[in-house]
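Presenting chain A:
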Amino acid sequence: ATGTLMLSGCAGGFDDGGDAASGDTPTRIVAAIPTDPTSMDPIKSGALVVLSVFFHTFDQLVTITADGELAPKLATEWTANDDLTQWDFTLQEGVTASNGEAITAEDVAFSYQTILADPTGENFAYLSSVASVEAVDDLTVRFTLKSPFSAFPRNTSLISIVPADTYQEMGADAFAQAPIGSGPYLFDKIQTGVSYDLVRNDGYWGDAPAIESISLQPVSSDESRVNGVLSGSLDVAPIGPTQVESVEGQDSAQVFSALSNGVVFLGVNSTSGVLTDARIREAIGLAIDKEAITEGLLSGLAEPAATTLAPAVEGYSEDVTDPAYDPERARELLAEAGYAGEPIPFDYATDGRIPLSADVAQTIQASLEEVGITIDLRGADQQAHTLKVRGREMEGIYLNTWAPSTVDGDLPLTDLYEPAGNNNYAQDPRTAELAAEQRGVEGASRLDVFAELLSYSNEQGYYVPLYVPMNNYAADADLDWTPRADGLFDFTQTSFK
Partner candidate 1 sequence: MTTSLTLATAPVVQRWRPRPGAIVGALMLGTVLLLTALVPLLPGYDPMGQDLRAALLPPFTDPAHPLGTDALGRDLLSRLALASAVTLGMTVLIVIMNAVLGSLVGILAGYYGGRLEALITLVSNVTLAMPVVLLLIAICAVLRPSAGLTILVLGCTWWVGYARVTRNIAAALRRQDFVVSPLTQGADSVWVLTRHIVPNVWPHTLIIAATDVATIVLITSSLEYLGLGVQPPVPSWGSMIFDGQRHLAGDPWLALLPGLMLLLAVGGVQFLSQQFTAETRGGLLRKGGMR
Partner candidate 2 sequence: MSAVLRIDDLRIETDGETPRVLVDGVSLRVDRGESLGVVGESGSGKSLTVLAALGLLPVGTRVTGGRIVLDDRVLVDVEAGVWAGERELRALRGRTAAMVFQDPMSSLDPLRAVGAQVASAVRVHAPRLGRRAARERAIELLSSVGVRHAAERAATRPHQWSGGMRQRAMIAMAIAHDPLLLIADEPTTALDVTVQAQVMDLLAEVRERTGSALVLITHDLGLVAENSDRLAVMHHGRVVETGATRAVLAAPAEDYTRRLMAAMPAEQERATPAVRTGEADALDAENIVVDYRVSGRKTPVRAVDGVSVRIMAGETVAVVGESGCGKSSLAKAVLGIQPAAAGTVVVGGVPLRSELAGRTAAERELAQIVFQDPYSALDPRLTVHELVAEPLRIRRVYDRATVGALLADVGLDESYAKRLPGQLSGGQRQRVGIARALALRPKLLVLDEPVSALDVSIQAQVLTLLDTLQREHGLGYLFISHDLGVVRSIADRVIVMQHGRVVEEAPTAQIFSDPQHPFTRQLLAAVPRLDGPRRTARTAAAS
């Protein structure tokens, strides 16, 4: 009896549909995402990987384009008062959710208010500057902020708008099972951790995308993603830098590489042990040959970084530089500081966010030991590492990365330089002041503040910026697509050749 039971169990597990289209240009895209998305309820859920789903199925007030620019989405325009504490967004007319419910300012206000009501939600932190949200009229939403915030609209690109009545009727749990939005795609089938299937929303208010259906599938292993694309199981998948070369040689696939919005850097606990000495911190920066890492180890699929902001990110400035690779000078500084080989702990995560992190860490260890610094290399899995970062428990230097999903310098610099920031060991009041200051100014003057802050940070050696990695993708040879700097998927502009 067990046998038949299991057999029928398996049969139920398979869906019979293969690729719908055959012969003609495919209209279905299967994309791999590197981790399991969390809940499909956009009010509760805000982890990065889920946004690859939400960008398709929900509307956000604004959107950030592939090249990092701010663009209208549900909101057609937005304005702020003079001191940047009150923002009004004007909404698109005639937007309806897929079940017919009209999306108005009420729905926007509801979505934001619900998020703000729960400080334990994943999205709450993006709205920490918001004091209140209200619908001024059907098509106008007003945000009142606690303090000036010039880059506020970028944060709204992460918040999805749900149809308020439907959400309340269904309740959060039921909504997560069968979410309804107003985006260009509808949820077709959700198999948690297996696949998230979307179909085109023919009633979408905006431009109709070319692709008819999208399947997003979590695939955690790099090798599996490459092979998935090479064997045709996947149409597009993020891959690691070492795999780029092997995909490039294939006819059936192509590689997309684009500089990301993130920076890989060394965090430095400047309050601990020998690292309290600025000369030793400087020596660490001088001892690392960033070029060797980006060109040798990462096969040119990264660029050396001089600041903790990537070029794609608002706030980046070319003027900020850091001293070049100079092991001689590093040795001198160490000698000056009287460094006597005290071991410096070096934490890194063996897997997870930074591709080849173990190799990178080993290279850095070797360079530092080259100039006479003793390194105590400590690997851990990503989660343990994250907990340590978040608990501010690092005792020496550590490998970390920051990639702002808003593609704006505000998020990382808050975290790196403001008192509550997770990476801020120095607690330097000057950095905190500058980090707050940029929110109150706009345009060129804002960039100036950024530049000042980043230069000061480099001088003090609070962080050692290492490199800006590229996002690499293997994709079907016929795919016409532009990858985003933040590594998320948005297939609304995508098609097959």
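A word on the picks: all candidates are chains of the complex that A comes from, given by their letters.
Operating definition for what follows: a residue touches a chain if its C-beta (ideal position, glycine included) is under 8 Å from a C-beta of that chain, and two chains touch if they have at least 3 such contacts; residues count from 1.
Given the structure is predicted, the values throughout are model-derived calculations rather than measurements.
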In-complex contact of chain A, chosen from 1 or 2: 1
Complex interface listing, chain A residues touching candidate 1: 222-223, 240, 242-243, 245-246, 249, 292-293, 296-297, 350-351, 358-359, 361-363, 365-366, 377-381, 383-384
